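The chains shown are only part of the set, and none of them has been moved.
Letters are used for the chains, namely A and B, taken in the order the chains are written, and counting of residues starts over at 1 for each.
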Amino acid sequence: MPSHLPQPFGAVVLTISDSRTRGEQQDTSGPAVAASLQAAGFTVEGPHLVPDEQPQIEAALRNNAAHAALVVTTGGTGIAPRDVTPEATRAVCTRILDGFAERMRAAGARCTPLAALSRAISGTCGRTLIVNLPGSPEGAVTSLEAVLDLIPHALVLLSGADPHTASVGAPHRP
Amino acid sequence: MPSHLPQPFGAVVLTISDSRTRGEQQDTSGPAVAASLQAAGFTVEGPHLVPDEQPQIEAALRNNAAHAALVVTTGGTGIAPRDVTPEATRAVCTRILDGFAERMRAAGARCTPLAALSRAISGTCGRTLIVNLPGSPEGAVTSLEAVLDLIPHALVLLSGADPHTASVGAPHRP
């Protein structure tokens, strides 16, 4: 729980992919996301592999939200039939933060037109922030970097602290 | 009802806040929003204080939508557990106008990264336009100014007039 600032926040990375879960394809996105989070001062667990099955994604989100301040997914945000990460995220979140998705699409559009097709969302599950990222390593890191400065603010607010007095610079640069 | 153009539209300001309703904190946002609306030519009622309780916010929105063309709220749009203004607004609105929230976040982002965390929405309840603004005086006024030029257009459309022939400049600069 992110209540003891300025200790670093705990983050879990989930790679959502059938082929990577089966070992047919190497997971390069999960480690790239984990490295970005570590560089930003988060204590990182994972990446854990989850297949593109909505019930399994929902369970992974809920289980990790029970102990981590931040859960970041990569993969399953497109429009192919097996892409269900946004659906699973919506099912476990009580609040959706449209501003995160907006920023990600804007940042991604500078790299590829496919960014506008991303259905990645972000939201809150209890006091945990859940952030979807696309499945390609470049797309995932670009999207994460587009919201990385917002995440500590969101986590401070979710922890119940007053954002106007808490030093939000401290927790992610311990 | 905004049916007798070019008479000025009626607007109600609601300040949504537990601490301000209990008198523990002074309401500076509500008066700032009211002053901006008056300067834009609206006939303004309020600010009225409402606690962060979804049923009470819904009742206040519905009651004021029954007689005012525009209902503007300030407060309760964040991600803290007691922030429920967007939920109440969604419950009373038949249509959501995503373009308003988009503009507010874009304008707010120039002032503070916290703007991207705002869940403020806008929508229509019958022929009334409801606009959520954040709770800080600066955030509220910045967000209002980001959509102030759209509001008369929306009110003319909601009143049933043809936006292509009605003089939308007239109602808010009587």
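Here is the rule we go by: contacts are C-beta pairs under 8 Å (C-beta built on N, C-alpha and C of every residue); 3 or more make two chains touch, one makes a residue touch a chain.
All values reported here derive from a predicted model rather than from experimental measurement.
Enquirer: To what total copy number does the complex in this file extend, with 2 chains depicted?
Expert: Every protein chain is the same sequence, and the full complex holds 3 of them.
What we mean here is this: only the chains that are shown with their structure count from here on.
Enquirer: On C-alpha atoms only, rotate chain A onto chain B and read off the angle in steps of 5 degrees.
Expert: Fitting chain A to chain B on C-alpha atoms yields 120 degrees.
Enquirer: Could you please state the distance in Å, as a whole number, between where the Cα atoms of chain A are centred and where those of chain B are centred?
Expert: Chain centroid spacing, chain A to chain B, equals 31 Å.
Enquirer: Which bits of chain B are touching chain A when the two form their complex?
Expert: 78-81, 98, 101-102, 105, 113-119
Enquirer: Hey, which residues of chain A end up touching chain B in the complex?
Expert: So the residues of chain A touching chain B come out as 95-100, 102-103, 124, 147, 149-150, 153-154, 157-158, 160, 163.
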